[in-house]
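One chain of protein is taken out of this complex; the other chains stay put.
After this line comes chain A, so read on.
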Amino acid sequence: METRKLFWASNVSKNRHRSQSHWTRSTVSALRVPVFPTLSSIQIDSGNSSTELRMDSEDDMAYEDEYDNQEDDGDDSNPFPPNQSLNKARADENDHIDVDEDDLDDSQNTADASSLACPRICTPDSGDYDVLSTEQVCQYMNDFVKDISNILQLPATTTRLLLSHFNWDKECLMERFYEDEEKLFKDARVIRPTAGDRQGSSSKSECNICYQTLKGSEFKGADCGHRFCSVCWRSYLTSKIMDENVTDKIECPAHNCRILVDDGLVMEMVGTQAAVRRKYQHGITNSFVISHRIMRWCPGVDCLFAIRLRISPDWVCVTCSQCQLVCCFLCGDQWHDPATCLVLKRWKKKCADDSETSNWISANTKECPTCHATIEKDGGCNHVVCKNSACKSEFCWICLGPWQPHGSSWFKCNRYTEDDAKAARDNQEKSRYALQRYLFYFNRYMNHQQSLRLETKLNNSIRIKMEELQQHNMSWIEVQFLKKAVDVLQQCRQTLMFTYVFAFYLQKNNQQDIFEDNQHDLELATETLSGFLERDITGQNVAEIKTKVQDKAAYCELRRNALVKHVHEGYEKDWWEFSL
């Protein structure tokens, strides 16, 4: 459920904002469409009215038209321009940062549900998921549409629109189809296809867009009955697809007509313009992957593969077989066990926003009691004179009361402990505590993150060392323990890193004590292991170090498993309560 909800959150939030303000500054939004190898023409086979998206053959490129110059959506020489893929990544990133309340609320619900299920690590050969190329995604989508279209006895084009309306949830579509067909078509903004032909009448009429009087046969339209001339249709669709980046749901051009234009008509109109057609097909495939709950694009930069789960979408760890990126299927972030997606999302938001700046301000500064300017005391006595030239009030830093009654015996301000001053101090205390707590976890999180980064360097130096040792009459198999230890070390670092995210939101209870003990053990062991590996290993001391490293690595692995197992058990038994 979660993936579906998240993808629709942008729409939901748009609606919610409607009531807040008339406008927002327009921004250039990063295109979400990743670049694919070329997809091809929808082939309309009049026989069984099946419509398919297929891969373009390379010579289709001969059709390049004017749009190719403007659009860098992948030409032959470099089908994957890096900046575009970066856009994709950036768009993903934005998704994470722009956490709307709706978004959080939604994921909160699902997080509760997922708190029952345990995270699960799927290996590429477990058969729990496949990694599909864009061609395969396309093929899968076509087969999917064909299946349903056979069952419902509807043309493929109509079926695709309906499926897209239900975010590719076929059960939902079927249920609604057999329940109330009429309402379904109305909600999906699709007209039930009839045998009637889609051409205009035979008599001449005027096109409502270009105002030209043309023969009836020139007119085309969707099943809503609005007819426009082919030239206008082409311009309209081109402008929608190329300029407005709308591919998934294109409405009929008539005013107030919300009926969606089907793939058949789009392809009939723009099928000969290679760039437009390609962009349209990319858009369709992209929306398929984004809205289908068992699919997700590999979040790897420049990776154009999609992951399709064969099990029900849950908190699972998947590895892209193409770029070897290990990620969480639910949120697309790096694998973050033991912290849940929601916890991680909150954490990232907290790290990205300014809340801690304001905490610092309230913890370390006071406001002038007269003009409310923010003042940081950097020395001197407690008799403070506000430097704001319009204010210049004198007050006592301790009680924030006016200085005058303090007289010469200034330290008598205990008698001014009025409620206000006390409340102000309490607040400050609270902010200071919150800040300290956050910094405590943040520092540890960052430390491990940084160590993890540095250990990539260690990885290289260990590899060199392994080669050196092999020349020192050690066999290949004998030095593998180093590689193994580095792997364990990195795994431990990553787990530790996310334990701090987990712990930051965790509420105190007995299990939390156990968790912290586990965390402590693992941390200690990890640091020792790291120390061993950093040491200078030479031909002389290698025998002695080998046992130490092996023992420590085994111990670390053990501790890591114990910690993770304990947390998972907690998820299962509902031990953990988070203050989000």
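We take it that a contact is a pair of C-beta atoms (placed from the backbone, for glycine too) under 8 Å apart; a residue touches a chain by one contact, two chains touch by 3 or more; residues count from 1.
As a convention for this text, contacts and distances are computed from a predicted model.
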#### Entry: Protein name (UniProt record) of the chain left out of view, among "Rab GDP dissociation inhibitor", "GTP-binding protein RAB5", "N-terminal E2 ubiquitin-conjugating enzyme" or "2-methoxy-6-polyprenyl-1,4-benzoquinol methylase, mitochondrial"
"N-terminal E2 ubiquitin-conjugating enzyme"
### Message
Touching the hidden chain in the complete assembly: which of A:254, A:375, A:391 or A:514 does that?
### Response
A:254
### Message
Among A:239, A:374 or A:427, exactly one should touch the missing chain; which is it?
### Response
A:239
### Message
For the chain left out of this view, which of A:174, A:209, A:424 or A:562 touches it?
### Response
A:209
## Note on the structure
Cross-chain touch to the chain not pictured, restricted to A:174, A:191 or A:231, is A:231
### Task
Name every residue on chain A in touch with the hidden partner chain.
17-27, 208-212, 226, 228, 231-232, 235-236, 239, 243, 253-257
